[in-house]
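All protein chains but one are shown in place.
Moving on, here comes subunit A:
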Amino acid sequence: MTRRLLTVEDLNVSFETRDGENQAVRGVSLHIDQGETLGIVGESGSGKSVTAKSIMGLIAPPGRMKSGRIEFAGTDLAGLEEKDWRRIRGNRIAMVFQDPMTSLNPVKTIGDHLTEVIRRHRGLGKAEARQEAVRLLREVGITEPERRLRQYPHEFSGGMRQRVMIAMALSCQPELLIADEPTTALDVTIQAQILDLLKQLKDQSNLSVVLITHDLGVVAQVCSRVAVMYGGMVMEEGTVEEIFYRPKHPYTQGLLRSVPQRKSGYRERLVPIEGSPPDLIDPPAGCPFRERCPHAMAKCAQLPPRFEIGPGHRAMCWLNDESVKEELAARPEPQGGAANEGR
């Protein structure tokens, strides 16, 4: 019933910098089924955006996709010619970016932006493309679309520009929409509007969405599955319920503790994750979270495998290893595992 739309396997992407090779993405494996919304969560520099750009084939020098397989609807994208890539980008896979203020060309009208994409991928004539652009603007909630088409980006607010970007992204009925922090640069009220719009548009079609964010609240609102990234790797992956209620990786647990909870009359202190993310130029071997992890042990110097926790729920942490569990249970003070400790 559910069809596998996109599979990313063992993706490695590096950037050549003056100080050495920055290994931004190290062995990421992901998949997305038709019609589902996958959230990719992680802090800045965790490799979320680089993963997204790799799926779009947009890694440009000094960046390089070193290895890995990206399969989209049965085709291997990694070996694709530039010409074939262009037929996929904006057409079958579309992307919405973080900062709508810089996403549009300031000297082109909104209409130019939309019709250019529509005409390129759908082969419509000028007048038809214009009509289609009007329809799309109306669909994303922009009033007076005929007049707005003739305006320039600077005449639009941030939220409106993001609506335009979404209209552009959906103009060719893509199968996959990658939204790279689409609400980060917006005001909170506008964020909610844009998220509602994305959800509503998604419900109308069989679109699959990859939503990249560092905001767990956003994930809880719109996603069905989550992948938590850290230091260029997927630390934990599972359904929203699994990740939120039964997190098995200390990093996920830390992330959840650093999110404010809404409970009436109860003030609670947020718990930050101490330390800072690892340097990805010559990263330490083993678990990337080791240095900040409250449960770190000798074994963590080895890179943990992905432990299957339940159906579709995987965590990359030694705490889930049977022998480690036994060892910990034998100790007088049990540590680790549960999410709701540390209050």
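The rule is simple: a contact is a pair of C-beta atoms (placed from the backbone, for glycine too) under 8 Å apart; a residue touches a chain by one contact, two chains touch by 3 or more; residues count from 1.
FYI, contacts and distances are computed from a predicted model.
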Exercise for the section: Report the protein name recorded by UniProt for the chain absent from the figure; options are "Electron transfer flavoprotein small subunit", "Alpha-E domain-containing protein", "Fumarate reductase subunit D" or "ABC transporter permease". Expected result: "ABC transporter permease"
Problem - Hidden partner chain, touching residue among A:Ala94, A:Leu136 or A:Val222 - result: A:Ala94
Handout entry: Sole residue of A:Leu11, A:Leu38, A:Ala129 or A:Met168 that reaches the chain not shown, by the stated touch rule
Key = A:Met168
Fill in the blank from the handout: Contact with the hidden chain, among A:His31, A:Arg69, A:Arg86 or A:Arg246, goes to A:Arg86
Handout entry: Residues belonging to subunit A that touch the chain removed from view
Key = 56, 58, 82, 86-91, 94-95, 97, 99, 102-109, 116-117, 120-121, 152, 154, 165, 168
